[in-house]
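Got a structure here, written out as structure tokens. Questions coming.
Removed: one protein chain of the complex. Kept in place: all other protein chains.
Chain IDs A and B follow the sequence of writing; residue 1 opens each chain.
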Amino acid sequence: VKPFVMFGHNHMFGDFLDLVHANGGRLRTVVQNVPEPVHPGRKTLHERLQFVLDPCSPERRPYEIAVQSIDSFVPHPGDQYLIGFTGHKMSPLTAMLRSNFSIVCEPLIHPTAYVSPTVCPGVIIDARAIVSSGVILGEHVIVHKGVIIGHDTVAEDYAVIRPGARIAGHVRIGYGAVVGMGATVIEDLAVGAYCVVAAGAVVIRDVEENTMVAGVPAVRKKLEQN
Amino acid sequence: VKPFVMFGHNHMFGDFLDLVHANGGRLRTVVQNVPEPVHPGRKTLHERLQFVLDPCSPERRPYEIAVQSIDSFVPHPGDQYLIGFTGHKMSPLTAMLRSNFSIVCEPLIHPTAYVSPTVCPGVIIDARAIVSSGVILGEHVIVHKGVIIGHDTVAEDYAVIRPGARIAGHVRIGYGAVVGMGATVIEDLAVGAYCVVAAGAVVIRDVEENTMVAGVPAVRKKLEQN
Partner (left out) sequence: VKPFVMFGHNHMFGDFLDLVHANGGRLRTVVQNVPEPVHPGRKTLHERLQFVLDPCSPERRPYEIAVQSIDSFVPHPGDQYLIGFTGHKMSPLTAMLRSNFSIVCEPLIHPTAYVSPTVCPGVIIDARAIVSSGVILGEHVIVHKGVIIGHDTVAEDYAVIRPGARIAGHVRIGYGAVVGMGATVIEDLAVGAYCVVAAGAVVIRDVEENTMVAGVPAVRKKLEQN
């Protein structure tokens, strides 16, 4: 059982825990690098940990996961690392982990994904994603559940492809861009750096960097939160 | 080979037959509880049964499935039960089966689904669906082929999630609500009881109960058939 350390807070905690276990690992520690954001009506990480059952325990005991601050973090030989959130906002954390601790996150690919790409450090590919031949995924790109990426497409560092999105062949997704849940990007297009493609949007033209697009076909919207 | 009894008519007969076989079962009897609805241009159950071949017979003989009325139904020890249609209109039937015959339908999950939820009696999860960690599915919820449901989402009793729909994390789908084929519901939303989300709709706001929504983004429409 490979021990895993997750940096971050509880965003997508359930998905990432599943990825760790599906890869024969075990989440031993969560290292919080920033104060945890508050979502009214959602459990905090500490509250959630009390409800997570140990999948390796027949008696279904609680899963013992240590939580510590980044200030007291010391790397441990043999540990695997992953970042508990996604997108370009993690880049200061990944840079710090690399420079201060020589930590590079291994790719984490769900065994049910169907993948033949070139993957860089920190790439995460979740359950049932299909990544076609000739695809290149940059550092810390996350490909969520059930995504389809066509042949020869490139996603640059920190791009996020949300669940069920479909990206055709020969597409370029820029640095830190986010393709929303169930969105569609047709072939030969470029989606610029830091763009946000809204959920369900159908992109049929290039998207300039730092732009949000939404709708069918996708048109430009004011980018509110970037 | 586990014998199965299906209550209802021939709606989705092919899908449910496949689910039975993929679970190592065999459909022995269809019990018709109401007169079969007539769809012009579609075969009736009796007509269809003449074209179903026995998958366990090397000679591809017709599949012998008895059809009987609910009036002469007597439960048989060891039989498994399923309902041959979906949604909240089945609730009088499930209540009657429970009170008159102590019949509770077991969950029926396709072996190709990727599932880690808490499931209640009568839940059906079809091929290649992905149900993430922390999801709770109420009684007789049906999750169709290729659906993706995000972490910590709840679907209440008799909810129907049609093929290829994507529901994000932390969503609540109300009692008897229907999420249409290929629809998308983004995170943290509530879709009220008896709502209908049209095929391909992208839901980005809460939906009041008893409402139909359609479009990208989804807006309210007159609810015609409920």
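In the analysis below, contacts are C-beta pairs under 8 Å (C-beta built on N, C-alpha and C of every residue); 3 or more make two chains touch, one makes a residue touch a chain.
Everything quoted here is computed from the prediction, not taken from an experiment.
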Worksheet item: Where the complex has a chain not shown, which of B:Val154, B:Ile167 or B:Val216 is the residue touching it?
Response: B:Val216
Discussion item. Using the touch definition from the top, which of B:His9, B:Arg28, B:Arg128 or B:His151 touches the missing chain?
Written reply: B:Arg128
Discussion item. Touching the hidden chain in the complete assembly: which of A:Arg42, A:His151 or A:Lys221 does that?
Written reply: A:His151
Fill in: Residue in contact with the excluded chain [from A:Asn33, A:Gln80 or A:Thr184]
A:Thr184
Worksheet entry | Sites on chain B contacted by the missing partner chain, in the whole complex | 12-15, 17-18, 39, 42, 112, 127-128, 145-146, 163-164, 180-182, 198-201, 214-216
Worksheet, complete the sentence: Those residues of chain A that touch the unshown chain are 114, 116, 128, 130, 132-134, 146, 148, 150-152, 164, 166, 168-170, 182, 184, 186, 188, 200, 202, 204, 216-217
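The rule is simple: only the chains that are shown with their structure count from here on.
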Worksheet entry | Whole-Å gap between the CA centroids of chain A and chain B | 32
